[in-house]
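One protein chain is absent from this view; the other protein chains keep their places.
Up next is chain A:
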Amino acid sequence: MATIEFLLNGTPIQCNVPPDTSILTLLRDHLGITGTKEGCASGDCGACTVAINNQSDSQSRFLSVNACITPAHQLHGQHVITVEGLATDGNLHPAQRAMIECHGSQCGFCTPGIVMSLFTLHANQQHPPSPLTPEMLEATLGGNLCRCTGYRPIRDAALSMQDYAWEAPPWFDASQPAREPIQGSKPTANDGAFFVQPTTLAELTDARRRYPDARLVAGATDLWLENTQRLTALNQLIDVTRVAELGQIEQATFQTQPGWWVGAGVTYTQLKPLLDMHFPTFSHLLHRLGSQQVRNRGTLGGNIANASPIGDTPPVLLALNAWVELTRHDDTRQLLLSDFFIDYKKTALAADEVISRIFIPQLADLATLRVWKLSKRREDDITAVLGAFCYRINNGILQDVRIAFGGMAATPKRASRTETALEGQPVSKASFQAAQRALAEEFQPMSDVRGSQYYRQQAALNLLERLYLSLSSPNQEVMLHAYAH
């Protein structure tokens, strides 16, 4: 096993733990530091929230993450802050003082996680100071479940913590001197466990070729549940988060289309500025994808490779007619995303390939993208039905219509018959009635915990109706803007 070295609340730590150890297990079981709590071990409750320094971005000094589903090995060369670190010499951090003054804790079990989320908000507000908006508060705290307070005093704590003076303690600016990534112990006959951290795409594809049974890990927001929920040992891991090429966003032209190549390892948080600028409706979807802790970790490549029928970004990327680039040690190929998804959790990715980049074409002139996600809870919930609609209206005629759905089939899927029904048609009741008939025929969704088959069918039809109404009665409110734009 390789030794990992990192800073914990400013103090250097060295330790040896198995590759499938989470930060939470490392803290609680190996280091005996128990302020960070386990509420669910699935990244859904935020009780285990810790902050990781973010060397790549001066605007976001610290990122909140769920310690329960973050690999401990990824801490190598990083600085992690836990609730134990905030108070220095008995002086409470403003987030802690505000939580006390506002009566923000009742049973107290979620409190360390909430304090850590507030800490990241506080730290990131300093550089530069910006006014708090309801959206920022929701983004910061939406992934921290509290069963006692009903959140009002926590909201007050978030709003009042800036009132308290605070002098940054020495650890605030401490950063681990740059370290070589873990090169990992080589697999041996006795102990096949390893956690390798390639830094270039060539090293990554080489590792992929040499260890075909190893799992790729990026944000681990889904993979790690195999360990915590299904008890699968994840002994052989190839970490893609240090691969330089995978973290880049480049403006480019591909297949004569202008757009952007987005590295497969780009996190949702890193992707957000691009989407804010060019795809605001897609950006709004991100607000409802997982929690801040998940968005800080989850990657676009991971969401695609995962191939879940209810992943949030694939239907949008399908509607945008995005491409994926697949790379192996000696070859690179580009594929339309619609050709990538083959069947339930089955993709075109070969065993020795990785997703290296995703090409997102720029919206054509006059083209519009609408993204509508339906779920039981507005924040931090998994999709029941997600519809993405991309189209152009030219003299009242629908053109270049691309529609994709999540939650309606075994894969994220284009609604090709529905597209055909609308293509070249006027924005009229008759066109959309025809489209609804086509839609009803082309999907047979399933019933599960997130929604019944009947609901999914009806909801998809109603989303088409919403599209019609939003086009035919542009001055009428036809959706709630907290849910959709």
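Keep in mind that, in the parts below, a contact is a pair of C-beta atoms (placed from the backbone, for glycine too) under 8 Å apart; a residue touches a chain by one contact, two chains touch by 3 or more; residues count from 1.
One rule holds for everything that comes next: contacts and distances are computed from a predicted model.
Per the UniProt record, the absent chain's protein name among "Rod shape-determining protein MreD", "Multiple sugar transport system permease protein", "Xanthine dehydrogenase molybdopterin binding subunit" or "tRNA-specific 2-thiouridylase MnmA" is "Xanthine dehydrogenase molybdopterin binding subunit".
When the whole complex is considered, the residue among A:26, A:72, A:86 or A:438 that touches the unshown chain is A:86.
The omitted chain makes contact with just one of the residues A:72, A:123, A:154 or A:371: A:154. The residue from A:112, A:219 or A:361 that touches the chain not shown here is A:112. When the full complex is taken into account, the listed residue touching the unshown chain is A:96, out of A:78, A:96 or A:356.
The chain that is not drawn here is touched, among residues A:47, A:214 or A:438, by A:47.
Interface with the hidden chain, as seen from chain A, comprises residues 28-29, 32, 34-42, 44-45, 47, 82-84, 86-87, 92, 95-96, 99-112, 115, 134, 137-138, 141-156, 159-160, 229, 231, 372, 374-382, 384, 429, 432-433, 436, 448-452, 454-455, 458-459, 462-463, 465-466, 468-469, 476-480, 482-484.
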